[in-house]
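For reference, the structure discussed in these notes is given below.
A protein chain is absent from this complex, but the other protein chains hold their places.
For reference, chains read A and B in written order, and residue numbers begin at 1 within each chain.
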């Protein structure tokens, strides 16, 4: 990542750099290794905390190759568990989401777990002993816990036995991008409300989606509406290229909407510097954060196969905006259209990844050079 | 298998035992080995004999990975063949079932086989010689035979070059369960008529379905109608746990029907001891037999993939009951509902078999301990 005095002069000159080779994007073996060493080792943004409003509320999410249950406990805190009964392995919950009264009960043989995961009851449990003849330990035979942290209003989970530092990996990557630990806090993201959620099923490798989000060399070609609102994007330089830089709204633009018209009331805490600007952040491995004055857009990616990724996108607003049912259509439409344009480009790219014409990869132009660091990171995680 | 003086006192106390590990239920390699060493080596219950009423009647069935033709011959006996023309390999029959007049004729080049499999005719056959210059041997170039035995009104086939003893493996497993070789004979199963047949396509490994059938620890949780009719099932002990034991109907229960009302006239040959009782038998690898006073239910499983099994279930009654068109609905509905409840439980369990939470398997409670012997048997067949 580069820091420049005048961040809006794009580094147009310079040399081409190589990309990853095509097999990184289509090999089932590479994908399995990524599941194991990236998605099942790193912090993974799983659930909007507010989607689980009361004790007993749960949501089932795919993390790497695992089905994970996120559940709000009696004490109001969230917990995450593998969605597997310790008896004979039935999934505890097959519904996407729901609310249980007091316990999680396996629907096969009625083994029943407290909301904190402890084994609470089972037919004849009192008379059972474990393989060593001891009474059944309620924790050892409880649901298997998964590490969980809350930040920006989301539950982040980590399947690693020894999770990496959340502060370094997650918070740190936002700070590094914005140049200031306070910057994201001013948007009060955890207090915002979901105004709209759209789920996209994209026939492309997850890394194509990340690379697309990281660069803006494609903006002039496929994002007419976005470059209208953010004219500097027409020069092809991504907002992510410079530390702390936010792309400035065009002079006639009133808000981050499909036609540049006024948006909804701004988020109260932001600074004048943050007003009329768009910031974009990638939190590896699966989150994009977009900050504009009156809303925040969060993408979460769920990689399903080497050539398929589900993307869940939340548009977050000040709660009053959502409660008063203000018109969010023009605001949502802008980035929804950007999403469609980007995912279409990724889907066009996926089939060529297996071509002999991409066996040695392609090239990065100078304004894409920061993607090279992402490629180095991928290679280092996989080896 | 345990023999107890008082068979209805369930062994509630005791220790937990380990199950098979999850990969046994989801690995394509394990499944391929099972096809090779279990389904293509053992006797496999393939067709209801009465489904092939006259000479020339045939039915095509999947046995392991093979398409097998069962055909009734001129002499009235059944034969089984691989469904492959000896010339260029076309399938002789692509229809599920049907009747040919005199011969099985390959629809590609008209190689024609007698109903006993011998090569009967082919264009220019008379002038052909084999690779050694000898006249074509009608048996050597006939359809490839598969071993076949009839019992309980079904054709059982075996793809092994040297089939195991039918008496030991099939008849013996029923005798061992019922404690008496005469017990099953009294139901005259081969003389019963199919009153109803339902085919289920289950998204679960075949072993999950067998294990489910073997134990009743789940009965109280998922089978309200069944435990109403057989109250001892509410205690979680499977009828299969004790040699010779049949679960007794509840006191108010008149018949094995969805509401416990009266069924149809009983099978004449059964003893007073067998009246008002339910017996369940597993015949490995693919058959379940359920005996009640007025009907017999036979399940045949066709494993299609590690995570998919087709189950064909026949409800058999005294022929007059079927001919007189008596109302079988309440009788069929009971076990159809049990099937749906069981297969739903199996489908809930399948996805967790690949979870790290089941990598080392789960546990068997004491009333499931006899499943451990099934697991040992699986391991011994595969190694």
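One rule holds for everything that comes next: contacts are C-beta pairs under 8 Å (C-beta built on N, C-alpha and C of every residue); 3 or more make two chains touch, one makes a residue touch a chain.
Model, not experiment: these values are computed from the prediction.
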(Q) Looking at the full complex, which residue from A:98, A:126, A:224 or A:351 touches the chain that isn't shown here? (A) A:351
Q | Omitted-chain contact residue, chosen from B:65, B:329 or B:359 | A | B:65
(Q) Touch as defined at the start, partner being the missing chain; which of B:13, B:123 or B:224 qualifies? (A) B:123
(Q) Touching the absent chain: which residues on chain B qualify? (A) 65-67, 82-91, 94, 107-110, 122-124, 127-133, 136, 141, 144, 159
(Q) To test your reading of the contact rule: which positions on chain A touch the chain that is missing from view? (A) 12-19, 22, 211, 217-218, 220-222, 236, 345, 348-349, 351-358, 361-368
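What we mean here is this: only the chains that are shown with their structure count from here on.
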Q: Indicate the whole-number Å distance between the mean C-alpha point of chain A and the mean C-alpha point of chain B.
A: 48
